[in-house]
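Removed from the display is one protein chain of the complex; every other protein chain stays in position.
Up next, chain A:
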Amino acid sequence: MNAVEEKPNRIIKREEISEGASKSLQRRAFLFQILSFLSPLLLLLLWEILARLNAIDVRLFSSPSRIFAALVPLVSSGELLYHTLVSAWRILLGFIVGAVPGVLLGLSMGLFPPVKALLQPLVAVTFPIPKLAVMPLILIIFGLGESSKVFTIAIGVFYLVLINTMAGVLNIDTIYMDVARSFGASRVQFYTTVALPGALPMIFAGLKLGMGTALLLIVAAELSAARAGVGWMIWRAYDMFDIEKMFCALIVLAFLGYIFSYVLDFVEKVVIPWKNR
């Protein structure tokens, strides 16, 4: 038997936003901020305690205080900054060298079916090749200098940007193409007023993915035949069994990734002010 009796004429009240409720929401937001600030600190603390208690092997896992002690001279001597700048510069160059042709080709493939028919199979076959597997070839072709590192990163970024840009163009609502056509847009005008702005959100999605790949590739690229860079630092520290230095380099990589994604987000906001957030 159904025990709940249907009450007729029941009145439900929709509550207004109360002062107290919005206050408590604010308090909660503040609390969450503290929590997300505390969690890394707690982890560091736990790490340190475990290290002090010899619960973990400090020769392998080091400890926050040891890493900090190693970090100070690296920073003050300018060594860390130097390696960071070298890597950042390679990433930046590789990013540009990969992204620009990626966008241009992606737009062309999205807009012109013959270009797509021509290049799609090539892209489909070469995209799955791990970029790391191509590195020795790149080294042979480009030599041991800067260009081989830049090019390794460029290749990784290129594919992601290309594929996303093409998808971005193909997903533009056809009504916008009709509008451009009906108002007599030339090919160039169509590129600049419809195809490019319409594909921008996807292009940025590709750039962000490319960023992750670039960080991955810089470490690998600096493994061989480099004399500087954060990746080189890691491999050098590996050779010397200098765990603290390794952690310092990892911190730099995390920092670089954070900065780059922050910059990308910022540029995206500037370039796509119309995106509904």
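In this text, a residue touches a chain if its C-beta (ideal position, glycine included) is under 8 Å from a C-beta of that chain, and two chains touch if they have at least 3 such contacts; residues count from 1.
Please note the rule applied: contacts and distances are computed from a predicted model.
Choosing from "ABC-2 family transporter protein", "NitT/TauT family transport system ATP-binding protein", "Electron transfer flavoprotein small subunit" or "Quinol oxidase subunit 1", the protein name stored in UniProt for the chain missing from the display reads "NitT/TauT family transport system ATP-binding protein".
Considering A:Arg28, A:Arg52 or A:Arg181, the position touching the chain not shown turns out to be A:Arg181 (whole complex).
Within the full complex, the residue among A:Ser65, A:Ser147 or A:Thr193 touching the omitted chain is A:Thr193. The set of chain A residues touching the chain not shown comprises 175-176, 178-186, 189, 193-194, 197-198, 200, 272-274, 276.
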